[in-house]
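Below is one structure, written out as structure tokens; comments come after it.
The complex is shown incomplete by one protein chain, all other protein chains being positioned as in the whole.
For clarity, chains are labelled A, B and C in written order, and residue numbers in each chain start from 1.
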Amino acid sequence: MTRLKTRWVIFGGLFLMITLSYLLNVRFESVASPEVQKSYTYIEDLPEGSVIMVSFDHEASSLPEIQPLALVVLRHAFKNNLKIIGVSLFAEGTAIGYRLLSQTASEFDKRYGTDYVFLGFKPQQISAILGMGESIRHVFPEDYLGTPTDEIPVMHGIVNYDQVEMVVSITDGALTVHWIEYVGSQYHQQVMAALTAAMITTYDPYLASGQLFSVVGGLKGAAEYENLLGQPGGGNRGMLAQTSAHLYVIVLIIIGNILYFRDRKRGKE
Amino acid sequence: MQQRLPIAVCFIAGVLMFLQYFSPHPVARAVFVTINDYWQIIFAFTLLVGIAAFVKTNLKQISRGKDTPYRLIGLAGLVLMPVLALIGGIKIDSPFQWAFENMLAPMQATVFSLLAFFVASASFRGFRARNAQAVILLAAALVVLIGRVPITEMISETFPKITFWVQNYPSMAARRGILIGIGLGSMTTALRVILGIERTYLRGE
Amino acid sequence: MDIGLIIAGILTLAIYTFLYKDNPIYKAAESLLIGLSIGYALVIYWQTTLVDRLFAPLFWHGELAMIIPLVLGLLMFTRFSNRLSWLSRIPIALMIGAGAGVAIPAMLYARTLKQMSASVMPLVDGGGFNVEALVVIVGLLTTLAYFYFSREHKGAMGVAAKVGTYFLMIFFGATFGYTVMSRMSTFIGRIDFLLTDFLRVLA
Partner (left out) sequence: MPCQENFLLISVSFAVFIIIMSSRLKAPLYLLLLLTWEVSSVYASESGAEVRWFDPATLPTLVLSIIAIAVVLYTIRLVQSGRKLSIREIPGLKAVEEAVGRATEMGSPILYTPGWGGDIQRPTTIASMNILSSVAEKTAHYDCRLIYPTHDPVIMAVAQEVVKEAHAKAGHLDRYRADDIFYISSSQFGYAAAVDGFISRTKPASVFLLGTFEAESLILAETANSIGAIQIAGTDSTIQLAFFIVACDYTLIGEELFAASGYLSQNSMILSSVKAQDILKIFIGLFIVIAVIWATLDPSSTWWSF
């Protein structure tokens, strides 16, 4: 029973800690890491009307961490009047991708079809990625809503990756590896990854070798990006909660040890 | 026959998939695509078998009057999704997607987020400095934890540097050791399977 | 207020009741989650695999070769028969064999060769001694010594294996510490949903 009671205290503490710090909404002036800065600058420097491809390669369960990342990148693109082609390599990312795109688009009065399009989901990621290198409309003869790709204004003049300035892969797993290994190396396309904090180390080797252009990682990356953009959002809001949760875990470890040494001392006596 | 045929199938599939790895030839690519397709299709059928078994077990429990309401909820959920898909398709704004976004996805994300609590309770319990190894485990965890709190980054640049060092050298070395071991273990197991020595999956009867 | 949000919020809270202890509310939510997720998988696999890859090519485009995977798939159903259930081993054997065949080169490349070459760094670098290179090679070799099973860990081997466990502990500790941030974000995201969308405390 003590086992359960201890757990309740720990759980309750975490719940309070995060809820309160989330409500406080303190803004963090964190300095952008070089990776985030690089991502921001690249998109910032693209001329108006350039096309970027955003791929939603994640599951629904990691949406809490993915959403701020996706929103900040999409907002930046729409703010600078870039055009967006959305795709998804993961079935679960499909509906979410569409919703995030249309949500952001409405913030900036962008119209479906002329400013952005969502092509939907294709299984067999590698063949889909390679196929788009030859012809995007061959892989996606129609968009997510069933309109023939040829009839969509954004897609006019777009054949394959040559007309796309960058691929942004939003991921909670290893799918971006396919973009890096196939599109990056075969079609010399710049690939940027917006990913969950847990995945950052997985992509370090690709970043070091230059195969991956840049990374925006975790809530922290989102917060830094939001600061550069001057539009605080979910990332910023989460930073204080993140920090307090971290400190909470450290304190728990310390208390655990204090209790342990106290018990051991008693045991000896 | 009951043993030999599966072993032969396993061997052929194994050898073909092994060899195609080294070849960019169209035939090799075709082998890969074909076997991969077969694999996916067979998997879809096994899913049907699994679902059939799931339904069977649940009906059996209901007939025994065990947990009837919960079993019914489960079966209702199972039936609901295909029915919605039949009514309105599976595209955006369909009832199917609505059920996914408002019922399934939030629950999955919430179960995932239970991890935050379990990380806390595990930290409390699992990092006690019982012996030399535990002390090292504790120290490494604290260094990285402290180094990654956004505040420490603002206070000093040393901590993130230490964190970086620990992660990229000693920690990375051990990770590589683990990976090499797993690579070898997987390789020998796979080889036993292809050679028909490992027949776990053929057991029974 | 959007009915979808209400349902999502209630289900979210229902799952959280498990943190207190197992209870009928959680049990109901859990049953629903299991049922819905199986139903979802059924629809998705039916559409993207069975229809798109099997039925469409076989029945509409007349690719007769697709009869093979169809038969293999149907063989799985022999599991429900006592006499014929051995037939289901054939598709299982295909899956296991194919997986094993790919695993050999793929595992050897990604998990062994790549890791070997990444560990090689010169011990002397630009005139100075490269501590990092030494740490990496000692760490890797002692970890491998820990995974050496043919001999008891005694003598020199014992010392090496012991050092190996220290490196392993550094890895485990560091990885745990590293992952905490991501795990916390998932909960922060749910709190955001509850406070902003569901309860509308934050607008």
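In this section, a contact is a pair of C-beta atoms (placed from the backbone, for glycine too) under 8 Å apart; a residue touches a chain by one contact, two chains touch by 3 or more.
Here the structure is a predicted model, which is why all the values come from computation and not from measurement.
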item	value
Touching partners, among the displayed chains, of the absent chain	A, B, C
Residue in contact with the excluded chain [from A:Arg7, A:Arg137 or A:His246]	A:Arg7
Among C:Val43, C:Leu72 or C:Ala98, residue touching the chain not depicted	C:Ala98
Those residues of subunit C which, in the complete complex, touch the missing chain	15, 18, 21-22, 26-27, 29-30, 33-34, 36-38, 40-41, 65, 68, 76, 79, 88, 92, 95-100, 103-105, 107-109, 112-114, 116-117, 119-125, 133, 137, 140-141, 144, 147-153, 168-169, 171-173, 175-176, 179
Missing-partner contacts on subunit B, residue numbers	4-5, 7-9, 11-12, 15-16, 18-19, 21-31, 34, 43, 46-47, 49-51, 53-54, 57, 60, 104, 107-109, 111-112, 114-115, 118-119, 121-123, 125-127, 137, 175, 178-182, 184-198, 200-205
Chain not shown, touching residues in subunit A	3-4, 7, 59, 61, 198
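Assume only the chains that are shown with their structure count from here on.
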item	value
Overall pattern in which the protein chains touch one another (line/ring/star/complete/other)	complete
Chain separated most widely from subunit B, comparing mean CA positions	A
More contacts between chains, A-B or B-C	B-C
Distance from the mean Cα position of subunit B to that of subunit A, given in whole angstrom	21
Computed distance of Cα centres, subunit C from subunit B, in Å	3
Contacts with two or more other chains, residues of subunit A listed in rising order	11, 14, 18, 61-64, 201, 220, 242, 245-246, 249
Subunit B: positions in contact with at least two other chains	100-101, 104, 108-109, 111-113, 116-117, 119, 123, 138, 141-142, 145, 148, 167
Residue ranges of subunit B touching subunit C (in the complex, touch as defined)	2, 5-7, 9-19, 21-22, 35-49, 51-52, 54, 69-71, 73-82, 85, 90, 96, 98-104, 106-117, 119, 123, 132-134, 136-145, 148, 165-184, 186-187, 189-191, 193-194, 201-202, 205
Subunit A-touching residues of subunit B, taken from the complex the two chains share	33, 91-92, 97, 100-101, 104-105, 108-109, 111-113, 116-117, 119-121, 123-125, 127-130, 138, 141-142, 145-146, 148-151, 153-154, 167
Residues of subunit C touching subunit B in the complex	4-5, 7-9, 11-12, 15-16, 18-19, 27-29, 31-47, 49-50, 53-54, 68-70, 72-74, 76-77, 79-80, 86, 89-108, 110-112, 115-116, 118-119, 132, 135-140, 142-144, 146-147, 164-181, 183-184, 186-187, 189-190, 193
